[in-house]
Structure formats: structure tokens, C-alpha cells
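Removed from the display is one protein chain of the complex; every other protein chain stays in position.
Chain nomenclature is as follows: A and B, assigned in order of appearance, with residue numbering initiated at 1 for each chain independently.
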Amino acid sequence: MSEIFFQYIINGLTFGAIYALIALGFTVIYKTTDIINFAQGEFVMLGGMLMYTFAENCSMPILPSFALTAVSVCFIGIITERLFIRPALNASLISVIIITIGISILYQSAAMLIWGKEALIIRPFSETEFIELSEEIILNVQNVWIFGITIFFMIILHLFFEKTITGKAFAACSSNPNAAALVGINRNKMVLTSFAVSAGLAGIAGAALCPLTNASYNMGTLFGLKGFCAAIIGGLGNNLGSILGGFMLGIIQELGAGFISSGYKDAISFLILIIFLVFKPSGLLGSKWKKRV
Amino acid sequence: MSLYREKKGLLFFFLIIGLIPLFLNKFQAGGYYIGVLTPIGLYSLAAVGLNLLIGFAGQISLGHAGFMSIGAYSSVYVCAKLGYPAIYGIALSIIINCILAYLISKPILKLKGHYLAMATLGVGVIINIVFREFMYFGGGEGISVPDLKIFSFNFNDYKIKEIAYFYLAWSLTLASLVLSINFINSKAGRALRALHLNEIAAAALGINVSSYKTFIFVYSAVLAGISGSITAHYNSYILPSTFDLHTSIKLVSMVILGGVMDVKGAILGAFIITILPELLGKFDEYEGLVYGGIIIAALIFFPNGLISLIKKINAKILKLFKKK
Partner (left out) sequence: MELLSIDKLTKTFGGIGAVKNFSFSADSNRITALIGPNGAGKTTVFNLISRIIKADSGSIIYNNINLLNQKPHRLMQLGISRTFQNVVLFDNMPLIDNIMIGGHIKCHPGIIKYLFSFSLSWKEDKILREKSEYFLEFAGLKDKINSSIAELAFGQQRLAEIARALVSEPDFILLDEPAAGLNPKETEQLGELLCKIKALQKTILIVEHDMNLVMNISDKIVVMNFGEFLAEGKPADILANKDVISAYLGDDELC
């Protein structure tokens, strides 16, 4: 019994790490633009698809494939911002939501046309696929890779925000864009960078995940939504919150799927989200702020 | 009295719609075209209610397909499982949606913006998953739906099915439009517009914000439910995937694309988005590309929806007539 429990926890941590990374992407964009990018999940999908192209189609080794994938998805993020987001920055909230949903639909269709409808199989990152931790417990090494990679990039992101000038400029931009502009921070550049960064994070998550779950053109939607759930649960706009929310969501989801029912897995995630939204919309770590009349 | 003119224009529009089947019947392919216009009518019914919610009350719902599916499955329960006439199925769908929408609205309509969008999305997805897993209604495989019979008039009789459903769908849509326009132009509509802009000021003016938001939410849910019920009978079969997240997003796109500030925009949006796969014909694998592209382009270049474009063209045509 405890072996199964352990397996669920491993899965929970793995998916939790992925959700955390996606949630961080949401938070980064939200901090600079007040926009929620509903197409975030598609960057995860593109990460997986491109990883397939480089590693399997072109038969490149894992490390260069991974690096190339990350850079490519960053680039796609930049194009997305330039082409679709920049003209829409001042549109109404509901318009922006629909536009990003439109982008998501667009990218999904394009992926379907380019890579087809079948799931793509990517080889695992290391030769040893499994490690026997004990008689009953077998650990899939890819889980370790996913966990390690995501933690690594979370640390890098943290250093970026805390130690670099650009990182601090991000925070300034979100709390007061006008004042930030007066101090010489180029808002457009910040927005562009935030899209590049969050796309990159999502792409990395996808590239690391897909050897485990296989890549398909329509995997992005659900990941994006759950990543957003994680961001809200942790507290929208709070980096640490996104990470915490991600892990919490992943673990509860896997435990629920395992012990209750796997068909209801997604329903469980959304139920957690709704519970938070109704009782504590500011999330675990978010702060409440009210509008003045 | 522009309200009077608006209603006159509406009557004229529906007169034309009413004549279309009689006109199309002359052609062989006529049945096909009627068959395309009926789903547009059914979507319009749901979209009109959603338009009131989004455009006038200023709320977002990314989960309205959930109410459609509750309508559909209510009809299935009453007709297929219990064997009662279809009209009771529709009645049940209205009752359940009233209650459900009311209960959901109380905690959820306190949320705003993205939080509200995600909450409604969550509700819609949960409803969808429940019907998918719940085997009583056939689960993911779906379930067949009995014919729609009202006073021994069988809508599904193959000889008259297309025309019968066409008139049913569009009469319901016309009715919902009239009710909605009445509401918008009344004192209540003013209150709605006020609370859309500033809820605190509206409350200070004596408007019970929570009541209004709940009312419009329930109204739009009921319309969506009726649309779902009729759709179930029309297709004679429903699956959970008929009313999933994709459908909810389609509904919202129809409202926004058509023009959120004008209820008639909902019909325009329904028309464009439903007609899309038909126009693509053989190239339907490109549907997503075109659909996504249209939504993005339309919202960037026509933030007030395409109905504003139609109005401009209308105005220019009228000007030309006046010059003569």
C-alpha cells in the first residue's frame, strides 16, 4: 500500500514541478502586463513537439536538442508577443482573454497540421530508465530529470529577479507602469522579455515532460489551465506562491486520482481551484488589495 | 423613439428568416442550407443570454456549455429514462438550471476578471467531466434522445424535421431577443450598465448589485439550457463532448465577435462561427487556424465586434439613399 502511495507522491511531485514552472510563466507575464496568457499551455506542447523534432527526427543528442528547443520556444514567445499581444495590450479584459484563447487555438491547429494527430514518442534523457529503490518501488529516472530541471530553472529565475537590474525592473513595471516609464524602464521591452521568459519556461517543462507522457498536439490546453490554477492557488503575482501552488496541485491531484478515481482527475484540480477562489481568492501567499472609489 | 425603430427592424429581420425555408425549399440543396441555419438559431439562443451577461452585466462565463449540457441531459432523463413528454424535459431543464445557476452565482459572482473567468471555466469543466464519467447517461459513449413531440406533433418526423426545428429554433431566438431588448432598455438595463462600470457607485445609488448579477446569470443559464434541450432532440443523440470547454469558448467567441454592446451581435457571431467549417468544406483540417485567426484579427481590429462594422455599412447605405 505504501508503495502505491509513494508512487503517487512521485507523480505528484513531478507534475507539480511542471505546473509550478507553467504557473511561474503566468505570474511573470501577469506581473508586467496584467494579462493572463491562456495560450501558455501551448508553449508546453511546443516544447514537447520541438524536442521530438530535434531529438528524434533529426537524431540529435539530448542536451543540444533540449537547448535548441528552449531557445526556439522562447523565440515563438517573442513572435507571439509582437504579432498578437502588442496590438491588444489596451483592449478590454474579456477581449484579451479571447485573443489569447484564439492564439491557443491557432497554435494547436498549426501543431496538428505540422506534426499530425498521433502521440509522439521521445526517448528518455538517460540510458538507465528505471532505478529500483526497493523491492516494490521502481523510480522512473525521467521523473528525477523533470524535478531537477524544473528546480534548476526556478533557482535561475529567482536569481534573475533578485539579483539583476532587469529582474527588479520587472517588479517595478507591474506595480506602477507609469512611474516605471518615468524612471526609464521600457515597458514594451519588459513585456517582450516576460513573454520570452515564460514561453521558455513552459517549453522547458514540455521538453522535460514529454519523454514521460508523450507529446501530442492537444496536450497544451489542460496543462495551461492547471498551471493557471496553480498560479491562483499560490497567489497570482507571487513567484513563491506559484511554485507552492504547483506542487500542492500536483500532489493533491495525483493522490485524488489514485485513491478516488482517475477519470475525475481534472475535476479534482478544478474543484480545488474553485474552493480557493470562493474562500481565499488571494491564494496561499497573495495579498489582498482593494480599489478605492 | 429608437427602441420602436429597433423593434421594427428586428421584426423585419425575422420576417426574412421566416421566409427563408419557403424560399430554400424550391432548391434541391435547400434542405442542406436549412440544416445549417438551424444550429445557428440554437446557438444564437444561448448566445443572446450570454451577451446580456458579458456585455451588459459585465461578467464573464467560460463555462456556459455546462448549462447547455444540463438542459440536454434533463431532457434525456425525462424523455428517455422516465418516458414523459418532451415538454416536461424542457421544463425540468429550466428548473434545474435556475436552481443551479442561482446557487453557483452567489459565491462566484463576487469574483472579478480572470478569477471569474477561471471559476466559470472550472464549473463548466466539472459538469462536463461528471457527465462523462457518470454511466447512467451513457458516459463518454453518449446516449440517444427520443423525438421531440409536442401535442402529438413530432418534430423529428423526417418529412418535416428540418423545417420544424428551423422555425422552433428561430422563434425561440426571436422571443429571447425581444425579452432581452426590453430588459436592456428598461430601468433595469440602466442599472445593469451602471454596475458594469462601477459596482460600488451603483450600490451607493441603491442598486442591489448582487441581485442583478444573479438574475442575468440565471437568465443566461436558462436560455442556454433550453438551447441544449432542443439540440439534444434535434441531434437525436448527445455526447458529453457536444457541450465541452470547446463549446463554451465558441459561445463566448460568438458573443465577442458579433459585438458585445449589441444583443443582435450574438446572432451575427453565431452565424460566422457556425458557418466557418461549412465554408471550408474539404479543407476542414484548417478550421482551427482560420477560427483562431479570425478571432484574433477581429478582436484586434474590431474591438467592438463585427456588428459595429455592419452598422457603419448600414449607415453609409442609408446616407446614399438620403442623398438621392
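In the analysis below, a contact is a pair of C-beta atoms (placed from the backbone, for glycine too) under 8 Å apart; a residue touches a chain by one contact, two chains touch by 3 or more.
Everything quoted here is computed from the prediction, not taken from an experiment.
The hidden chain makes contact, of the residues B:Y43, B:F215, B:F271 or B:Y291, with B:F215. If you put the hidden chain back, the residue from B:K8, B:R190 or B:K312 that touches it is B:R190.
The set of chain B residues touching the chain not shown comprises 179-180, 182-183, 186-191, 193-194, 196-198, 200-209, 211-212, 215, 219.
What we mean here is this: only the chains that are shown with their structure count from here on.
The touching residues of chain A, counted against chain B in their complex, run 36, 84, 87-88, 91-95, 97-99, 101-110, 112-113, 221, 225, 228-229, 232, 236, 261, 263-264, 266-267, 270-271, 273-274, 277-278, 281, 291, 293. Residue ranges on chain B touching chain A, taken from their complex, read 54, 60, 62, 107-108, 111, 113-115, 117-119, 121-123, 125-126, 129-130, 132-133, 198, 200-201, 245, 249, 252-253, 256, 260, 285-289, 291-293, 295-296, 299-300, 303.
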